[in-house]
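Every protein chain of the complex appears in place save one, which is left out.
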Amino acid sequence: MMQYAWLIPLMPLLSFILLLLLGKKLKEASAYVGIWLTAVPLVMSFIVFFGQWGGESYKAEGTWLTIGHAVITFGIEINPLNSLMLVIVSLVSFLVHLYSKGYMNGDERVPVFFAYLGLFTFAMLGLVMSPNLLQLYMFWELVGLGSFLLIGYYYFKPEARQAAKKAFIMTRIGDVGLFIGMILLFWQVGSFEFDDIFKAVASHEMTHAMITLTAILIFVGAIGKSGQLPLHTWLPDAMEGPTPVSALIHAATMVAAGVYLVATMYPLFAASTAALTTVAVVGGVTAIFAASIGLMQKDIKRVLAYSTVSQLGYMMLALGSGGYVAGVFHLTTHAFFKALLFLAAGSVIHAVHTQDIEKMGGLYRKLKRTGPLFLIGALAISGFPLLSGFFSKDQILAATYEDGRFGLFWLAIIAAFFTAFYMFRLFFMVFTGEFRGAAKEVHESPGVMTFPMIVLGILAVLAGYVNTSWFGTFLSDYLGKGEVAPLASNHEPIWISVVATLVSLLGIFMAYLIYKKGSLSRDWLSRHLPSLSSVVYNKYYIDEVYHAVIVRGVRAFSYGWSLIDRYIVEGIVNGAVALVHWLAKLGSKCQNGQVQTYGAVAFVGLVLLLLIFAVSGGYFS
Amino acid sequence: MELETIRSYDWGIMAPELIILGAATILSLADLLMPKKASRRYLAIFAFLGVACALVALFMQLDNGVISILADTYRFDSFSKAFKLLFLIGTGLILLLAFDDRKGERDEYRGEFYYLLLTALLGAMMMASSADMITLFVGLELLSLSSYIMAGLRKRDRQSNEAAFKYVVNGGISTAITLFGMSYIFGLTGETNLYAIQNALGDPTILQNQFLLVFAFLITFVGLSFKIATVPFQMWAPDVYHGAPIPVTAFLSVVSKAAGFVIMIRFLLVTFIAAPGVAEKPLLQEVQPYLAILAGASMIIGNLIALRQRNIKRMFAYSSIAQAGYILVPFAVISGLMFEAVWFYLLAYLFMNIGVFAIIQLVTAKSGSTDISSFAGLYRRSPWIAVCMTIFVLSLAGFPATAGFIGKFGIFMSALSTGAHYWLAGIMIATTVVSYFYYFNVIGQMFFRSEEEAGKVSIPGGVLTVTAVCVISTLVLGILPHTALEFFYNQFDLSQFFTPTK
Amino acid sequence: MSSLPLPVFLVLALILFCIGLFGALTKRNAVIVLISIELMLNAVNINLVAFSKYGPNPGITGQIFSLFTITVAAAEAAVGLAILFALYRNRRTVNVNEMDQLKR
Partner (left out) sequence: MNEILLSILVFSPLLAVVVLAFTPSNQEQSLKWIGLFGTLLPLVLAIITFCQFDIGSSAIQLNEKINWISFTIAHTDSNVTMPIQYELGVNGLSLVLILLTSVVAVLAAIGSFTIKGQWKSYFIFFLLMEVGMLGVFASQNLFLFFIFFEMTLIPMFFLIGRWGYENKEKAAYSFLIYNGLGSAILLIVFVVLFMKTGTLNYGELANIFANGGSGLLDSVPGETFRLSILIALLLAFGVKLPIVPLHTWMLRVHVEAPPPVVMIHSGILLKIGAYGLITFGMGFFPAEFKRIAFSIAILGVVNLLYGAFIAIVQTDVKKVLAYSSVSHMGIVLIGLAALNDAGVQGAIFQVVSHGLISALLFFLVGVLYERTGTSYLKAYSGFVKTMPLASGVLVAAGLASLGLPGMSGFISELMSFLGLFQTKPIVAAVGTLGIILTAVYMLRAVMAITYGPLSAERGKLVDLNVREMVPAYVLLALIIAIGVYPDMLGMTIKSTLDSILSGFGG
């Protein structure tokens, strides 16, 4: 089966091409093309995954480009980590395709939507199967393209245009880091292949400083893609895209690619403490920072977006603290429950046609399936015991603690509290109380939308059991099979679980008090600490600062340069031309029509010649 | 001098000159004897036949070696052959041009033009063949005097009068200056024969008067620069070219200019080749910077002022000053490529400049104005004429696939062959770029502007021939330059040039 | 017979030449301009004759040269005057300053 694995990414690509060419004719039927062509890879991914479970890694490559004596190859690689990613990606992608069939019903550009989804799925599958850094980078950019196109799907909305542009450019800033890191690694190692790089790292061919530098540069790429500080601002804006897109790209798969990148390059990071610390600190700070913003947002999707940023920070924190398995584990569970939350949110939006949680309420009764599913997701992400998020978050906290990063550990605990709080703030405001919206008829979504949610709901509950200290550490064993992954211990102190559980329950309880019971005033913070609350509400004014400093700065600089270009660079040229014309004018003035002047000029010329010759020839000396 | 001696001369070698002389005499008599009302146009055909016969005669003698007769005053060598060829071709084309020039003038004076043109040609040919200062001078004056009259041929035309008067005054002054220089050269050597002077100047005794010698050289050079219209004696050219009838302008800018270069090379180079300078260096090397400066100044002044011209004749007058500056470069930096560079460029210049004036004559006759706007929209009106004009102008600007480019390439080669004349080549190239402005202004008028007046320009036979010959030659010399160059190398052995007849 | 040395003739000729040049370049009257040019040519003649008699390499050709010069000068004067006539007929002036229709 492995030798046919390369077909996996090509199926969605086929879907993309078919829909581009035939979309006009297929119209609504396009959805089926997209769904079938992601169903096949899903099946294949499972086959590959289970094949991998028992077998060896697989790698196949062909020459792609020759640079001097270095041959750059293109191919696929199947190892434990990426076969797991294959399953996650193709599963979520398939479910989102399915869901979109219902969600996008009636939109006239359905073929285009499914084409873009196909392109994205192709790129994401290609990314995880890449055997070398260059190929990974290429697909890395292509998933960015998919994200860009889908964020801007509602092209006529200026906000969507803005958001798409922002997403592309912000991630590109990070990509440049990856680009440089990749090139530096190439000149150190002489190859883009992961294996060669790890060999070079292991054999100490690279200096320690160079390892740190390249690792951090590669991490910059991950920062951009995974929306970590300070390049996180595009991700909330990316919510301008259709909600299924948010679920697929901006929750489950693409944004997790940054985490995947760090995980893939883990031997490189592991060789440098400074790099690991950077990853951990950025992750930890992002986790609490984004969670705090999530507390005050009013847009259902934005809350989820900040939650995603925060959770990605968690994963980074795990990786930076040596919790390789914990990071990947959380990536997996998060993919399921966050996709679930987004799809549920989409279902809500589908029903009430607004994203403002102030205009929702009491939907639990009306949305009989969405409500409970959302609740499952919320509980999972909050780390409610025995749900998937509980296990993975637990391991992250344990890894952080064991690594001795106590500051970050407590930050993570607080972030966990925030997470529980804002998720249930969301839940209570949307699903309980009275309906505050304007929509008259609120219907539950059709089965094609709820089915994927149910699947994800089941996974959100059960996915945690693949790696627990109680039932078995399947995931750790599996990931540990590849020689690349260093193992983190799973023997965490029990009190960490207890504290984490208490904290998340406290968060849920606080949310209950404020938003359900009303025992505490909602605007307690804004009344007592107005400045703090407005800072948080406005996302710490980071967007504004970026706009004022970087965007304006670049624009002013550009404008200044274009003035220089126009007036100085061209001015010099124009000046030269003007000088020529001035000289010409002067010359033609001398041509005054007086015949005697002409003779005189000749005579004076002659005398000058003679004089100069006499002087220079030494006649007078 | 014995009759015997006279009879012993090989008069056959003078056949081209004699044919021209004869034709001029017969024309002047015919013009005198013809009835007043009779059309003189057909005299042009006779004159043209004369030139053609002379050309044939010249070709028949191509294989001859160096022969000198008349006590070494007349010398037939490769140099004279090569340049007489230019004069004859140029004059022939101008005669064809004049045949169709009907502008304004009554027919009765046309006859004068034809025989004056022939006498001017005779003067030029004598210059090419002279080996003596006196005959050189007489040839020069024959050319000059005929040209003065031709410039003022339109007696009723104020501009023509004024041009002629300016020409004669400046010409007189230049003659005096030239002669003044020559008198010192004679004084220092006591000889008038060029090769005898060469010999005498090579003698070390001349070293007592080295300064005087250089002065004499510079004075003569400045005097002669009148003929080629370069700095400092260039200012008359625009006015005279402007005022004179177009065929005369063409003659002045092509044949007369070529003759000026001939006398310069013949006289200054032969006589001063062995002369010592003030410092250790030979004289010719010592004056190089001065000549180079003058050449550079000509290019700069010509090309700059041409930018401001609205009158097409004046524009090409300034252009011809610049062109003369280019041709002066190989002379200023004397190298092994000098003769072929000068000769080839003059040949190219002959075709392209006569071509230009042929078309100017056509177009301005149609519009009645010599303003550049008469060319507006020419491409729409008469595309072929516009294309031909474009080819000529591109050639003057030195674009490849035209004769002008090969000519310029040769000049560059000679400028850069012997050491540090990069700055001169630099000036040449920079002013060439400046010249694009006005050359392409003409092209722009023809192609980009819309026509101000409707009407196709019709081409009479004579001008058609001239244009066709010029276009074909310009292109052939540009694409297959070896046709001319090999002819030059095979037929003309210029090593004869510096050595006296045995 | 005592003879004046060569430089005296040369200086005389130079002075004459300069006077001629000065006249040719400054006089308003076209006729005087033409005559001044004659003066310059005559200065040359003095040079030639002096050189051929007293020069470092005396020779008869100088005098022959001067004969030709005289002739040519005459022809030149004739042509010049003829052109001036034509001009005068059209313009009714012999003032050199007014002959500036052609310029720039």
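A, B and C are the chain letters, set down in written order, and residue numbers restart from 1 in every chain.
We adopt the following convention: a residue touches a chain if its C-beta (ideal position, glycine included) is under 8 Å from a C-beta of that chain, and two chains touch if they have at least 3 such contacts.
In this text the structure is predicted, and so the values were computed from the model without any measurement.
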Next on the checklist: Counting the whole assembly, list the visible chains that the omitted chain makes contact with.
Outcome noted: A, B
Checklist entry - Out of B:Ser28, B:Thr271, B:Ser298 or B:Ser335, which touches the unshown chain? => result B:Ser335
Checklist outcome for this item: From A:Trp36, A:Tyr559 or A:Trp582, the answer for touching the chain not displayed is A:Tyr559
Checklist outcome for this item: Contact with the hidden chain, among A:Ile183, A:Leu505 or A:Val535, goes to A:Ile183
Checklist outcome for this item: Against the hidden chain, chain A presents residues 63-70, 134, 137-139, 141-142, 145, 152, 155-158, 160-161, 164-165, 168-169, 172-173, 175-176, 179-180, 183-184, 186-187, 554-555, 557-559, 561-562, 565, 569-570, 572-573
Checklist entry - Going by the touch rule given at the top, which residues of chain B touch the chain that is not shown? => result 335-337, 339-340, 379, 383, 394, 399-401, 405-406, 409-410, 412-413, 416-417, 422, 425-426, 429-430, 432-433, 436-437, 440, 443-444, 447-448, 481-482, 485, 489, 494-495
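The rule we apply is simple: only the chains that are shown with their structure count from here on.
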Checklist outcome for this item: Sorting chain pairs by contact number gives first B-C
Next on the checklist: Quick check: how many Å separate the C-alpha centres of chain A and chain B?
Outcome noted: 78
Checklist outcome for this item: For the pair chain B and chain C, the C-alpha centroid-to-centroid distance in angstrom is 26
Checklist entry - For chain A and chain C, what's the span in angstrom between their mean Cα positions? => result 96
Next on the checklist: Counting only residues that touch at least two other chains, what does the list for chain B look like?
Outcome noted: 165-166, 169, 173, 177, 238-239, 308
Checklist outcome for this item: Residues in chain C with touches to at least two other chains are numbered 21, 24-25, 33, 96, 99, 101-104
Next on the checklist: With touch defined as at the start, can you tell me which chain A residues reach chain B in the complex?
Outcome noted: 580-581, 583-585, 587-588, 590-591, 593, 595-599, 601-606, 609-610, 612-614, 617-619
Next on the checklist: Looking at the complex, which residues from chain C come into contact with chain B?
Outcome noted: 13, 17, 20-21, 24-25, 30, 33-34, 37, 40-41, 43-44, 47-48, 50-52, 55-59, 61-62, 64-65, 68-69, 72, 75-76, 79-80, 82-84, 86-87, 89-91, 96, 99, 101-104
Checklist outcome for this item: Interface with chain A, chain B side, in the complex: residues 165-166, 169-170, 173-174, 177, 211, 214-215, 218-219, 222, 226, 231-233, 235-236, 238-239, 278-279, 286-287, 290, 294, 301, 304-309, 434
